[in-house]
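Pasting a structure below so you can have a look.
Certain chains of the assembly are absent from this excerpt, and the rest are unmoved.
Per-chain numbering from 1; labels A and B assigned in written order.
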């Protein structure tokens, strides 16, 4: 039932190759796509690949994958050597609960050859946790910020740095904050210039946007 | 068509006398209530009394009222002498657009005999505007904070002071922030302990809650 037509031209056209979002796909579909890519000898990034789905893949495919359970991502194909990684992007996570999304961003960046240090636990309830990192954060040319609950981090951070801030609301929260809608709205309504938003939990989208932004200055 | 039955016992029962919310009332209803209160020689606070509605009141009633067009409030009855005002409550407004709501709170407090200094324009995009006021803000025993748009002020402020923070979302904003829902949700979802919320634009409610809180420590 899978009829996957790889958009191989996408990297040339947009700078970012196609990736496979495994959520909402059946295990059979992921398996079929993986087999096709493996056979064609291509590189591919898989996101939202749960441990259960990974375990259900055939041994050959599983062994070919560099799988990271903390971010539910997998790489097919040769990794970039660490020393060859491009710098310039930083990732900031408000709380420990936001780490899986932050790590999806970090892994997406790594797959494309970008190194991005992750600064965790800088929620603005304890403002010092953010301000003591400020000198380091100001070195980045683009910052990906991940926050759930009320997302106040986005505004405070963007008011303190020159780099554009890509805000990723995480679906962390309960009551009115359940599902990440409040944090997303906060990012969009932020009074601080330079905050742009991607979809809730979309670490992949934040990473690819960061790459495009970094490259936009280089052409 | 007006059948107003004054809850005269309310002050004794709850500590706060009944007030008249003029919004959603017809001019005739407000006039009738005003006349009844004036005749009975009672004191009364009117809120959401627009300049248009005020202008439509009979001269006698209008002259008896201490009307403030910036907050759309009016006092009927003797005001408290400034030097007799009780201290302990502070008001903070994120932006100039939030001032009408902040002033509704200030006027409600004044009507009940409480003085409350108003600190304006402390939005967290320019964090220094808040932190340079911190010593003064830490003197308050209760703080009313008014903010629209993304309301990040609530969390940052509550992470810096000991006083409980009564958050009033103002209906200032556009797009996803239109109507104040985002700022309200932010107040409710705040990670900072000690933030409590009242309805959007409810400066009156914040003020009466502040009075009750201040008194709760005095009994």
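Following the convention adopted for this analysis, contacts are C-beta pairs under 8 Å (C-beta built on N, C-alpha and C of every residue); 3 or more make two chains touch, one makes a residue touch a chain.
Remember, predicted model here, so these are calculated numbers, not experimental data.
Summary of assembly composition: all chains derive from one sequence, 2 are present in place, and the complete complex in the structure file consists of 8 copies.
Operating definition for what follows: only the chains that are shown with their structure count from here on.
One inter-chain figure worth recording: chain A and chain B are separated by 43 Å, centre to centre, where each centre is the mean of the chain's CA atoms. Across the interface of their complex, chain B is touched by residues 95, 123-127, 149-152, 154-156, 158-160, 173, 175-177, 182, 185-192 of chain A.
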